[in-house]
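Quick one: the structure is below, and I'll ask about it shortly.
For this depiction, one protein chain was excluded, whereas all remaining protein chains were kept in their positions.
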Amino acid sequence: MVFKSKKIAKMADNMAAQGMGKSHSLWSDARRRFFKNKAAVVSLIILSLIIIFAFAAPYFTPWNNEEIDWAILGSVAQDGKPSFTTKHYFGADPLGRDLFARVAQGSQISLMVGIIGAGIAVIVGTLYGAIAGYFGGRLDNIMMRLVDILMSIPYMFVLILLLVVFGRSIEMLFVGLGLISWLDMSRIVRGQTMVLRNKEFIEAAIAGGLNRFTIITRHIIPNLLGIVIVYASLLVPLMILTESFISFLGLGVQEPNTSWGALISEGAGQVLYGTLWQLGFPLFFFVTALFSFFFIGDGLRDALDPKDR
Amino acid sequence: MSNILLEVNDLKKTFPISGGMFVKKQTLTAIEDISFSLTKGETLGIVGESGCGKSTLGRCILQLLEPDSGQVVWLGDDLTKLGWRKMRPHRKDLQIIFQDPLASLNPRLTVGEIIADPLRSLMPQLNQAQRQQKVLAMMKSVGLLPEMISRFPHEFSGGQAQRIGIARALITEPKLIICDEPVSALDVSVQAQILNLLRDIKDEFGLTLIFISHDLSVVRHVSDRIMVLYLGRIAELASSGDLYDEPKHPYTKALLKAVPVPDPIKARERTIEGLTGEIPSPINPPSGCTFRTRCPMADKKCAKERPQIDDIGRGRLIACHHWRKG
Partner (left out) sequence: MSIFEVKGLSVNFTTINGEVKAVNNVSFNIAKGETVAIVGESGSGKSQTVLAALGLLAENGHATGSVKFEGQELLGLEIKNLNKIRGNKISMVFQDPMTSLNPFLRISDQMVEVLTLHKGMNKKAATAEAIRMLDAVRLPDASQVITRFPHELSGGMRQRVMIAIALSCEPQILIADEPTTALDVTVQAQMLELFKGLTKDFGTSLILITHDLGVVAGIADRMMVMYAGKMVEKGNVDETFYSPKNPYTFGLLHSTPHIDDPEKRLEPIDGLPPSLENLPSGCAFHPRCAYSMERCLIEEPKLIVEKNGRSNACFYKGKLGDKESSE
């Protein structure tokens, strides 16, 4: 059509004059906004350092997490102080074991519990919530009532019961945490899915002949990721806190494995003896990591704010 | 007879307004007693104000909403009887363009992915390269530069975004496109571009259109026949020339008088005597003829009896007890 080419030429001039600029997806916009948030970026760096510490530190010390230093056993309060000479950089715990190595190992466990626990919650919760939210009706009703029932069970009680009955192990901890952590996520995802489901681009996808599974995976879930990521970043510290509490009660990871909670528990009990480093170091890592997660979560929320879309 | 693509019979759709567990459930009748047929190549305009059900009607035809009762016969098949799976092959021929261009495009996908989306499920025999070719050809037809293919919807203005929606609707080479208020959200100067584009692609691709809008000037401009809806029922259906020159239903007359005309002298000659009141709530419509609360000719009969939809020849339908008096 002749007149079209002239129109398109004019339009091209227009666009050039308008300067559409570089193409940018919503993710790159969000990334840009995130990196402008100083608190979030600093927290990200700090968290990365903690992670590096957790996994690399054991290589930098001659001690491992269960080896007892017989030389200082019995006089830990005096000889077990943090020092470079004894190579106990963080000092020693009440049983003479190197705290540096133990804190590193504890960090590994706590972080893994947090991240893997949150990961399970995200995957299970998102799929569950998206299916319930998309199909609605009776299926949604049944699925959500199940969630309600599970939520009304006092989880701490169940968790402790599981650990007592089936024995304390990391696997049990994951099972227990996994059972409770996906519930909130599924509710949030379900709500968001219901909002998305009514949007016109979903109707367009149906009119385009897509099957329901493809609609959920291609159209709904990518638009959920924003809220899922934000919530997940808040879930990680929650998992760490839960695990820490369990360990603080003495029901968490088994010796010689340890976690922040267990270390804090030990350290708190030893404060009277003046061995403050036994409480201080694990507490420092614990608190710093949690704060970092919270700031990152805040930063993510601001960056992914749907209002700006 | 083989020229009739679509036949809608007694279509009805209600929505429950949930009361919850202890409150009585009310229903909202969005559309009722809708019957009409559509011939190949025509543009049927559906016009009405809020609560008239025009958007619901469009979606029911496409089975995006499930009608309560009635038939939607497309090329011989009653679409209401088909489940999700059996409906899919028909979706190639039935497409829709939405009002809000940005809400109808997935913000996470690129323009190319959006336009190619229907091809992936409805024409799976095509490979990636073939799809790309089709997408680029379609973008050219609707006036989008090929470089735009990797951009995202939020980078576009309303008019351009609407072109993306149109390209997506056309990509499977459909026979019927339902245009649901396609220009209402656009600036005036851009509206005209899109209206002209729709006219051109209709001719180029041999399409049949159902054009839904609240703007009577726009509908008149594009349609061959016009259906006027009021609170979910047909008030009048006629060719656009007939409807405009000789409106028979009092609502149509009032609507025509109310349309603002961009012509000062003509505008001053108009008066809107005779039309009072507001559109009643669709949850609790007036008994009998739903228009009677605002109609200058309403009488007792109108309150008791709902008017039948009469076929008065030349393809004209009208639902009014007293249209002859007008």
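Order as written gives the chain letters A and B; numbering starts at 1 within each chain.
Keep in mind that, in the parts below, contacts are C-beta pairs under 8 Å (C-beta built on N, C-alpha and C of every residue); 3 or more make two chains touch, one makes a residue touch a chain.
Predicted model only: the values in this text are computed from it and were never measured.
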item: Contact partner of the left-out chain, one of B:L28, B:L44, B:L255 or B:A319; value: B:L255
item: Candidate in contact with the missing chain, chosen from B:T29, B:T56, B:T80 or B:Q191; value: B:Q191
item: Residue touching the undisplayed chain, where the options are B:S121, B:Q160 or B:T290; value: B:Q160
item: Interface with the undisplayed chain - residues on chain B; value: 49-50, 157, 159-160, 187-193, 195-196, 199, 214-218, 220-221, 240, 244, 254-267, 270, 272, 275, 277-279, 281
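Everything below uses one rule, namely that only the chains that are shown with their structure count from here on.
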item: Geometric centre distance via CA averages, chain B-chain A, whole Å; value: 48
item: Touching residues on chain A, where the partner in the complex is chain B; value: 1, 4, 7-8, 11-12, 15, 20, 23-26, 199-201, 203-212, 214, 218-219, 222-223, 309
item: Chain B to chain A touching residues, read off their complex; value: 59, 62, 64, 84, 88-89, 91-92, 94-96, 98-100, 103-110, 117-118, 120-122, 140, 143, 145, 150-152, 154-155, 165, 168, 172, 200, 204
